[in-house]
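Please see the structure below; I have some questions.
Missing here: one protein chain of the complex. Every other protein chain is in place.
The first chain written gets the first letter, and so on, giving A and B; residue counts start at 1 in each chain.
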Amino acid sequence: MSSWPWLQSGRIGDPQTPSLGSLAVSDFLRSYLTVAIFGAVALLLAGGILSLGRLIRPSHGNAEKLLTYESGVDPTGDMWSQSNIRYYVFALLFVMFDVEAVFLFPWATRLEAYGVFGLVEMGIFILILLLGLVYAWRKGMLRWV
Amino acid sequence: MMFAQVPPTTDPPVPTEFSTPDVDAWLILPLLVLIGGAVLLLMVASLVKSLQDGRFAAYATTAIAASAAICVIPLWARLNADGASSTFNGAVGFDGFSLFITVMICISVALTALVAAQYLIDEGFGGVEFYVLMLLSAAGGVVMASANDLIVLFLGLEVLSIAVYVLVASQLRRFASTEAGLKYFLLGAFSSAFLLYGIALVYGATGSTNMSTIKDFLAGNLLTNNALLLAGFALMLVGLGFKVAAVPFHAWTPDVYEGAPSPVVGFMASVVKAAGFAALIRVFVVTFSTYASDWQPAIYALAVLSLLGGSIAAVVQTNVKRMLAYSSISHAGFILVGVQAATDDGVRAALFYVAAYSVMIVGTFGVVTVFGGEGDHAHSLDDYRGLGRRRPALAFALTILLLSQAGVPFTVGFFAKLEIITAAVGAGSQWLGVIAMLAAVIAAYLYLRIVVSLFMQDADEEAEPVRLRTPDTAVAAIAIAVAAVMFFGIVPGPLDDVARDAVPVLVTRG
Partner (left out) sequence: MFIAAALIILSGAMGVIVARNPVHSALFLVQTLFGVAALFVLQEAHFLAAVQVIVYAGAIVILFLFVIMLLGVDKVEDLNVEPIAGQRPLAVVIGAAGIGLMLTVLVIATDVISGAHSSTGPLGESDIDEIAKSIFGDYVFAFQLTGVLLTIAVVGAVVLARRAATDPEPIPESAYDELVAAQIAARESTLTAEGGDGTAQDGEETTDDGEDSADDGEAET
C-alpha cells in the first residue's frame, strides 16, 4: 500500500496495528500526520530562511533607518493606531455569514435526505440572516467612506 | 509515492435515515407573531424612511404584542381541550405555564412600548431598532418559558439577554447608559457561560438535553454517584440566579438599573425577571423534581439572602432607581420563596407574584420615566420632593404602585405576598415565611420614604425645578397598570384561577 508502514491503517489496540515508535497510530490520526508534517516543514522553512538572512546580512542600525518611510512625510503616531468602528460591523457581518456557511455544510452533504423540510428550514434560516444584511445595508453601514 | 492515498477502512457512510420532526407551528403562534412582527417592523421601517421617526414603531409594537397575547386565547382553549403537548421533537413545550408567561411578557412589552414612545423621541435615541430589539428580546423570554430542551432554553436566554444588553446601552449620549450596558454585558456573558457549563454537566450526567427525557431518566435511575449532576445544578443555578438578580449574584443590578434608560429598566425588571423565573421553575421545580431535596437548600439560601440583602440595602439608598433596584432584588427573594416550596401551590404563588410584579414595576418605571425629566437624570429623592404638588395624579399613581409593591391590602401586591407566604408555610418552611414578612416590613419603610418625599416635603426653593413632560401614551400605560393593580387587588380570583391552571408540564415528543 505505502512505503511508510505507519501510514497504514489500523485500530489502536489491535495487535496488527503498525505503530510509530511506541505510539499507536489509528487511521484518523494518520491522515492528520500529513498535516502535522506540512506544518513542521512550513515552520522550518520560514524559520530557516529568516535566520539564514539574519546571519548573512550586514547590520548598521541607526535612527533614520527605522523610520517607516525613508523619504516622504513622517508618519505621526505609531502603527497601533485606532481603527474606525465601521470595520467592526463588517467583521460582524463576516462572522454571521461564516456561521451560516458552517450550517450550510452539513445540509449540503445530505441534501436529498432532508428533502423539502430541510429546504424550507434552511430557507427560513437564510432569510432571517438576509434580513439582517438588508437592514445593515439600508442603514448605510455597508458604504465605504 | 510517499503519501499514497490509503483507501478508507470504514464502510462508505450509509444514507442518513431521517424522519422529519413533528412541527406544529400553531403551538408557537405567539412567538411567531413576536418574531415576525419584529422582523417586519425592521424591514418596513428601514425601507420606508418616513416611518423611522415618530410614534409609528411604538404603536406597531403595542399592536404586535397585543396580537401575540390575543393569539394565546385560542391556544388556551385548545390546551383545555387536548391537554399539554410539545412540538419540534419535544424541544418546545406547550402548557398553561408557557402561555401564562407569554401573556405576561406581551403585556409588559405593550406597556413599555407606550411608556417609551414619547420618551425616545424627546431623548433622541433608539428609533425603530429599540422596539425591534424589545420584541425580539420578549420572543427570547417566551422561548425560555416554553423551552422543553436545555439548549433551547439557553438560546432563548441569549436572545433575551443580547437584545437587552443593547437596549441598556442604547442611550449613547449618556455615559452612564453605556457603562451600564458594558457592565451588564460582561457579567451577563459570564453568567451565560455558567449556565451553559451547567447544562453540559447535566447532559453528561443524564445523557440528554431534553427536559422530559432528563426528568424520566432521573426518576427511573438511581445514580450511585451524582457529583456531576449536582455540580450541573449548581452552575445552572448561578446562571439563572444572575438573570433574576438574586443575592449573591445581584451586584450588577443597582448600577445597571441606575444607568439604563428608565423604560428599559421597567422592561428588564418585568420581562427578564419573568423569563428567568420561568426557566428556574421549569428546570428545577419540574425537571429536577426528583432531586428537590438537593437543590431546595440552595434556593432557600438565595431566597433568604435576597430578601434581607435587598430590603436592607434599599433603605440606605438616595437614588430612586437604585432603591427600586434593591427592592427588585427583595422581590426576587419573594418569588424564590415560592420556587423553593417546589409544590404546585408554590409555583402558582410564584406565577401570581411574577404577574403582579411585572405590571407594578412597568407602571412604576413609567412614572419614574416621566419624573426623570429631560435627560432622564432627576432620580434622587431630593428631585422627587414636592412632585405631589406639581403632578398630583402621577404622584398618586406612583403611590398606589409603591404601596402595592409594599404589599398593602387592596392592592395586588398584598395577595401576591400572602400566597407566597402561605405556600411556604404549606411546604413546611415556616421560618422562610417569617423572614419574608420581616423583609416586607423593612421594604415598606423604603416605599414610604419615596411617598414621603413626594407629598410631605417641599421642593428646594432655590433649585430650578426639573422640566417634566407628561406624554399621553405613558399616562395611558401607567393608568392601565394602576387599574390592573387595583382591580386584582380587590378581585384577585381571576388571576389566581389562571395561575392555578398554569401548571408546567413536560411532555415527551408525541
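Keep in mind that, in the parts below, a contact is a pair of C-beta atoms (placed from the backbone, for glycine too) under 8 Å apart; a residue touches a chain by one contact, two chains touch by 3 or more.
This is a predicted model, so every value here is computed, not measured.
Within the full complex, the chain left out of the display contacts the shown chains A, B.
Of the options B:76, B:217, B:410 or B:455, the residue whose C-beta touches the omitted chain is B:217.
Counting the whole complex, the residues of chain A in touch with the unshown chain are 28-29, 32, 61-63, 66, 76-89, 91-96, 98-100, 102-103, 105-107, 109-110, 113-114, 117-118, 121, 124-125, 128-129, 131-133, 135-136, 139, 141.
Seen from chain B, the chain kept out of the figure touches residues 13-14, 16, 18-21, 23, 35, 39, 42, 88-92, 125, 129-130, 132-133, 136, 139, 143, 149, 151-152, 155-156, 158-159, 162-163, 165-166, 169-170, 172, 204-208, 210, 217, 221, 223-229, 231.
One rule holds in what follows: only the chains that are shown with their structure count from here on.
We define each chain's centre as the mean of its Cα atoms; on that basis chain A and chain B are separated by 40 Å.
Residues 1-4, 7-9, 27, 30, 34, 110, 113-115, 117, 128, 131, 134-135, 138-139 of chain A are the ones touching chain B in the complex. Contacts from chain B toward chain A in the complex involve residues 2-4, 6, 8-9, 15-16, 18, 20, 39, 42-43, 46-47.
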